[in-house]
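Removed: one protein chain of the complex. Kept in place: all other protein chains.
Coming up: chain A.
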């Protein structure tokens, strides 16, 4: 099993490298560079420096951040040069060799030494910036995933057990309504309902409270932050609950038609035991795949949550970095998400083998 896992991770490395390289190159194709917006501020009544001085300062910034270098080892010749061609030779692009003095080479060399570079905006190491932001995101993701899975399981099982009564229909209707609400609307609604003096003022509105109570243990710190995290977690749970419940329910319903379930029933087992002891394990298999695929969507969701609830995290950092064209941070976050995705796939493999002994045997 471990050997199989090791192989999976080993094969994933080149895929990861190609993926991150593509993201690196694509992100730099975005219009604008870091700093361009800062120097392109609307000219007003009061100009802090001439256009010429601003251009010089902008070039200095590009040089400091290596943004003036060619993007890759090879580059395309300009359109004007291509226009000079005769016949059909223009169909073949003119390539320029840029040597190792290019942005990709510098970035890749740094990555190979274990560094993701420095943030253009804050000049801090990207790993430090991401680690700082990741803590809250991971906390929200873990809590919300755990609660969502538990609730979805309960809801799925309940609907299967109560098939024929009106409750599953009511629950499904509620879940459909919930599913139709966009995450940002849901977040704002919960804020207005549960953190407003005009309705119920149960939760704090924003942030994570003061951390200046220095030298507190991580558990104390977590307990202090929990009231602030409650609403964001609730939003994530409600946003993901309908889809996951539906998956559990359809998977369980399908499994309930199998012959071995009929046998279990024929043995006189109670419905509850039939579902939990015999059907649930098999029904979990497709759900494991879904869970391992959910990570990027969850990170995207936390972006919205983090902005609305003013919580620093990976999602908000990504949005801000894209807007500011802080390329090292953008690529750094993609690397981290890709690594997590890889690990979640490997974890899914482990969970498969735990859920289905046949897979465990074939892996051996």
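The rule is short, and it goes like this: contacts are C-beta pairs under 8 Å (C-beta built on N, C-alpha and C of every residue); 3 or more make two chains touch, one makes a residue touch a chain; residues count from 1.
In this text, contacts and distances are computed from a predicted model.
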item	value
Chain not displayed: protein name in its UniProt record ("Phosphate-specific transport system accessory protein PhoU", "ABC transporter substrate-binding protein", "C-type cytochrome biogenesis protein CcsB" or "Solute:Na+ symporter, SSS family")	"ABC transporter substrate-binding protein"
Residue among A:50, A:100 or A:218 that touches the chain left out of view	A:50
Of A:14, A:164 or A:197, the residue in touch with the unshown chain	A:197
Residue of A:37, A:68, A:96 or A:109 touching the missing chain in the full complex	A:37
Per the touch definition above, residue among A:5, A:69 or A:205 touching the missing chain	A:205
Residues in chain A touching the chain absent from view	30-32, 35-38, 40, 42-51, 53-54, 56-58, 60-61, 64, 121-124, 129, 132-133, 147, 150-151, 153-154, 157, 188, 191-192, 195-198, 201-212, 226-227, 230, 233-234, 272, 276, 307-313, 316-317, 320, 323-325
